[in-house]
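The structure under discussion is supplied below as structure tokens; questions concerning it will follow.
In this view, the complex is presented without one of its protein chains, the others remaining in place.
== chain A ==
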Amino acid sequence: MTTPAYAREQAQTPAPPARQAGETPDLDVSVRVGLYETMVLSRAYEEAILREYHADKGPGFDIGKGLVPGEMHLSAGQEPVAAGVCAHLTSDDAVTATHRPHHFAVAHGVDLGKMTAEIFGRETGLGRGRGGHMHLFDPATHFSCSGIIAEGYPPALGQAFAFQRRGTDRIAVAVTGEGAANQGAFHESLNLAARWSLPVVFVVEDNDWAISVPRSASTAITSNAARASAYGIPGERVENDVEAVYDAANRAVARARAGQGPSLLEVHTVRLWGHFEGDAQGYRTDLAEAAARDPIPAYEQSLRADGALDDAGVARIKEAAGSRVEQAIELAKQSPTPDPASATSYVFA
């Protein structure tokens, strides 16, 4: 297995040890701490964006106002999915994320400064301020996302196709929510990838909700892992435990790298915050219990109990995450806004 992008950026984090495909031994402490670090960094990022987003929306709440205007879909609670999957990837592997893309971008090692500058609509951003938070494109890590439900699946097939044709063992990871699994593009992609044995890992983040519609109201079956069997590929469903995700993703990634074709991994995760910022969540019947399902304190607890982390270790990780995030926010804020005279640029190459 290869060094995750986040670990290459952080010299103090040793590379996880090599593991055999399909093997699920007890995880090395450095891997466990690495997973925790990624989740903490991702949460610190979302908390900072949350703060900046709401800082200047008033009086009242005007979605078009402020340094970070527009819709904002944050990923708090879903960190185990991104951390557990991306730990098996390098920046040579592709990830296509959704309208809720930040945790996957962070875990896949997208440059935080450029990503934040994009979210702030700056010329130094990944898309020079043209794209925004739902349209992050990073060629350096083969990362992209889309605001159209399930439409990130098909392009992942093409990236996988290119990797395969070039004789590499690179793979593509395609992400959607459970709501998106009812789109035609989802099913077409599973079938095509299966038939052509493309090196893809399909990830479904089941956070129980698609905006206000609960999974039970929209979906005929209880697990998307079962849908995988309709296309003759392995399907697994795991709970929001980062190590369970890590293990399952290890099997799926190994299978793809070995040329054995795609797999589907569904994670039953939790959306701790609103669908988008400003969502009052009046429809949310599970809100009271949701906070208790926060995966980060739970994982921190287990690392402490196992002696993998102590107070000083936790503090060091949180401080490091906080300072990386604040640096990115500062850089974004100090970056120039795009020149309106260039508004029609970049339509064509």
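As a convention for this text, contacts are C-beta pairs under 8 Å (C-beta built on N, C-alpha and C of every residue); 3 or more make two chains touch, one makes a residue touch a chain; residues count from 1.
FYI, contacts and distances are computed from a predicted model.
Per its UniProt entry, the chain excluded from the display bears the name "Alpha-ketoacid dehydrogenase subunit beta", taken from "Benzoyl-CoA reductase, bcr type, subunit D", "Alpha-ketoacid dehydrogenase subunit beta", "ABC-2 type transport system ATP-binding protein" or "ABC-2 family transporter protein". In the complete assembly, the contact with the undisplayed chain comes from A:Arg130, out of A:Arg130, A:Arg170 or A:Arg324. Touch with the chain that is not drawn comes from one residue among A:Glu79, A:Glu151 or A:Glu300, which is A:Glu151.
Screening A:Pro80, A:Pro101, A:Gly121 or A:Pro199 against the full complex identifies A:Gly121 as the residue touching the chain left out.
Contact between chain A and the unshown chain involves residues 60-65, 69-71, 121-122, 127, 129-135, 146-151, 179-180, 182-185, 210-213, 217-219, 278, 282-283, 337-344, 347.
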